[in-house]
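With one protein chain withheld, the remaining protein chains of the complex are depicted in position.
Note that the chains are named A, B and C in the order they appear, and that numbering of residues resets to 1 at the start of each chain.
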Amino acid sequence: MTEPIVQVSPAWAVLTPFLLMLLALTAAGLNGALVARTAGRPLRSGLAAPLGEVARLLRQRRQVTVAADVVLWRIGAAGLVVVAILKILVIPLGPWTLADLDVGVVWFNTMDVMTWALFWLIGWGANSAYALVGGYRFLSLAVSYELPLMFALIAPAVAARSLQVGDVVAAQQDLWFVIWMPVAFVIFCGSVIAFSSWGPFATGAGRDIAGGFLADVSGVDRLLILAGRYAVLTAGAAFAVPVFLGGGGGPLLPEWLWTIVKTFLVLAVFVAIRHRVPTIRPDRFAEVAWIIVLPAALLQVLVVAIIVVGS
Amino acid sequence: MLIDILFWALAVVAVASGVTVFVVDSMARATYALAVSFIAVGIMLVIVGLEYIGIITILMMVMEMAIMAVYMVMYMGMNPALMPMDMTHSKRWSAVLAVGTFVLLAAGALLIPWPARVGEPAADLTASLGEAIMGPNMLAMLTISPVLFATIIAGLVIANPRGRYDRWGDDLKRRTPNDPMRGGLGR
Amino acid sequence: MGLTSVLARWASKRVHVLIIEVPGWGASRMLLEAELDRRGWAVALSPADADLLAVCGMPGEELRAACDFVWNQLPGPRARVNVTGSGSLSTLLNEASAHLGDDSAQREDARSRSQNTVAEDSAPDAGEHDGMAPEEMDHGSMDHGMDHGEMDMPMPGGIPLAEGGDDRDGLEMDFLTVPFGPVMPHWPAGLVVDCVLQGDVVVSAQARVLEAVSAPTEVSTEEMTYLVEARLRIIRLCDHASQLLALAGWQTAAQNARRLRDDARWSADIAEHVAPLDRLRRRVERSVLLRWSLKGISLGGISVGRPVGGTDALAEAGAATPADQAGVAIRDRLIGWLHEAAALAATSSDTRSPAAGDLDRAREARDLLGALPALLRGTELGTARLLIAGLGLDTAALAPAHERTHD
Partner (left out) sequence: MTLQAVLLVAAALFCVGLYGALSQQVVVMVMMGLELMLNGVILAAGAFWWFLSPAPDGQVLLLIVIAAMTVEMAMGFAVATLLHRSRGSDMTDSATDLSG
């Protein structure tokens, strides 16, 4: 890839939600297929499971709990999808981008902080013990993953000497960042899984508290939250591509297709991890995050900074 | 024109949600109203060209309000959210003082003949900010970092009731600390 | 019209089922779960997530009240089945699915419900809130202003104010009384633990068991006769292991254990199960993450039941589960179960007589139930769930003993 990333007309933004939801739906289908396989059913039955799920949630009535804070609850439920869409605005699709902000990396970080508020609001709004415990669990996890995530994002920005996503992609023409900042990449992926309340970090929606913040949502609200989780996960996977995986760079295929292929591969790994590892308990993870992961991220930034200054 | 409409809409949102903070009885709503106020101000900052500062403000304040809500729920116990109780004092004087200050500030804002703009903004404001804090203004940043670090330490010292003698025993020889909750590193 | 019927058809492919197990009817539940797996239906974690309420067994009065309460929390479209035998299971579910897809019936149901709730709302039943009705997901929260937006009432939502007390860090925190069970995923049948919580830490707990109206043995013996004691024990161990793994968040391993459990019921030669059981056990033993997340969670001084089996099985399993030693770690308990199941499968000649009598089992269950409050005190919710699952409580054994004391 040689030509710089160009900003396209904002009108294209209309298409972004569709692309995002399509990818998210694919991820959900993959998840369904994997679940079907562990249960010993044919893979195909699982692939269609998300559609069945959508249909049943669209038919379902919304049940409101006693003395629920409906306003905040609905804001939390609807917010996840919105945040995911805002996230992918700064992600270039091959040679095109909608908004190459000066501060694209920080923009992504800000949007992921929104999930702090949203998941907690979902847990709070239901006015039920399990849901609230779920919301708190997410927050306590968030305090652990957020700082390492910030430093993991700073590493590529330091290497590119810019917070602009386009510059970060351009800086990877010769060598992808994932190769010389693997620690940052791993921390980033872990944080994406965590801020989507996914897989081993899904304690906020854990089975031990009857689904946590999902315990009391039904109908369209539930659909929005579940879709929002997939969307946020997808957006996280998509952001890994320009920041660590060289954007649209790759042989043969056109750049935009490479972006999608890489996104899907990262997403597939996230989905595959989901049921395969035991829960990482937030109360225990806190110590690990602050004593091991955060210093590791700082060291990574230091190494990157030394290399960049030296080169 | 569009910018003007956007600005005034944001201004209304910012002030209205600011007022909401002290009007609503729900702790969660109060906290998140403040967060909305900060988001509106953050966007206004982006409008006046302070992209980095504006977005950082949003990032920090949403984070802070998420934590703030937890503290509210934790400490307010019997609070206006559950029972309509008035948790205020000297309301009238506060209001008088606030309105007085507003009149003063507003008069200042409108009456002072502000000078014309000096200089032009840099082409890339974020980059220029980076150069400023890494160049001529490095001292400011060098001061802020120890202050922030000291804040972390001081906050922990104030809030944590348990010193190392509680954890490791009187002679500090306990092999695993005596914590109410187990950490993740097998200690 | 076309759209709704298309939605209904798609929705019927993935019904979410909330399962309520009556003590003693574990077999019905397991059969139901196997059938759900076969159909690709999902097990719901909470009433709000469910389309179909499946009550396995004949609940006693209190448990039936709990079922009715949960039934009211299903958002709808909803259906309800009572599973008491295996023969009709498939038709039962088909009928339920058809009922779920029947738009006019569901609309009728919704209409009658909304009328009911209006009536209920005008006269809030205070008694409903003090823990009699179990699993009150939406009434259980009586504390710290989780209730708001009802400023005009002295008690928002009819929920009284919380009282406070010092927590383990010496901060005064509100108490929240929450009954756990009997409708919870991966929960011993019929168990209710009335917890007082501070945040997600259990301050104190009291355990009781809601009984079945009749023991299931009469009903289900006919299909159980060929399942001798050893095989039943393997099934139960796999079930326990599966629940514990599910609570530890390890879905694939839990699913694996569940399939082994279901296979053990139908397979002709139980000895075939030795290898898969050992594989699962090794997988569990190898997982670093599981070791890390279960570390330090132990059953304290509670002596959990002796493994049943031949002498070598005893010795082997005993090595993994030091039953008499103080503080059985949950992870050892889990591995011990799998070990014991494998050992039983290896030595089983399908003719063994029961090793533990009914009385023994009842006494053991009673001891465990008695020890529960002390065990849970001061634990965090997730840990508490793991501990309860780790007990392997057999509430069915408890029920007859209870009846006896009542007589």
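Here is the rule we use: a residue touches a chain if its C-beta (ideal position, glycine included) is under 8 Å from a C-beta of that chain, and two chains touch if they have at least 3 such contacts.
Quick caveat: nothing in here was measured; it's all calculated off a predicted structure.
Trainee: Over the whole complex, note the residues of subunit B touching the chain we left out.
Mentor: Per the touch rule, subunit B residues meeting the hidden chain are 3-4, 7-8, 11, 14-15, 18-19, 21-22, 30-31, 34, 37-38, 41, 44-45, 47-50, 52-54, 56-57, 60-61, 64, 67-68, 71-72, 75-76, 79, 87-91, 93-95, 97-99, 101-102, 105-106, 108-110, 114-115, 117-122, 125, 128-129, 131-133, 136-137, 140-141, 144, 147-148, 151-152, 154-156, 158-159, 161.
Please note the rule applied: only the chains that are shown with their structure count from here on.
Trainee: Taking the touch definition from the header, please name the shape of the chain graph: line, ring, star, complete or other.
Mentor: complete
Trainee: Based on the averaged CA atom positions, which chain is farthest from subunit C?
Mentor: Computed centres place B farthest from subunit C.
Trainee: Which chain has the mean of its C-alpha atoms lying nearest to the mean of all protein C-alpha atoms shown?
Mentor: Answer for the innermost chain: A.
Trainee: Per the centroid of Cα atoms for each chain, what is the distance between subunit B and subunit C, given in Å?
Mentor: Between these chains, centre-to-centre, one finds 44 Å.
Trainee: Go ahead and note the Å separation of the Cα centroids belonging to subunit A and subunit C.
Mentor: Here the centre of subunit C sits 32 Å away from the centre of subunit A.
Trainee: Rounded to a whole Å, what is the gap between the Cα centroids of subunit A and subunit B?
Mentor: Taking the mean C-alpha position of each chain, the two centres sit 26 Å apart.
Trainee: Going through subunit C residue by residue, note those that touch at least 2 other chains and give them in order.
Mentor: Correct list: 146-149, 156, 292, 380.
Trainee: Using the touch definition from the top, which residues of subunit A touch two or more other chains?
Mentor: Where subunit A meets two or more other chains at a single residue, that happens at 69, 71, 124, 136, 281, 283-284.
Trainee: Subunit A touches which residues of subunit C in the complex?
Mentor: Residues in contact with subunit A: 4, 6-16, 37-38, 40, 45-46, 48-49, 51, 73-77, 110, 137-141, 146-150, 156-159, 176, 178, 184-186, 197, 199-200, 245-253, 255-256, 259, 287, 289-290, 292-293, 380-382, 385-386.
Trainee: Provide the residue numbers of subunit B that touch subunit A in the complex, in ascending order.
Mentor: So the residues of subunit B touching subunit A come out as 26, 28-29, 32, 35, 51-52, 55-56, 58-59, 62-63, 65-67, 69-70, 124-127, 181-185, 187.
Trainee: Which part of subunit A faces subunit B closely enough to touch in the complex?
Mentor: Those residues of subunit A that touch subunit B are 69, 71-72, 101-103, 106-107, 109-110, 113-114, 116-117, 120-121, 124, 136, 139, 142-143, 146, 162-163, 281, 283-288, 291-292.
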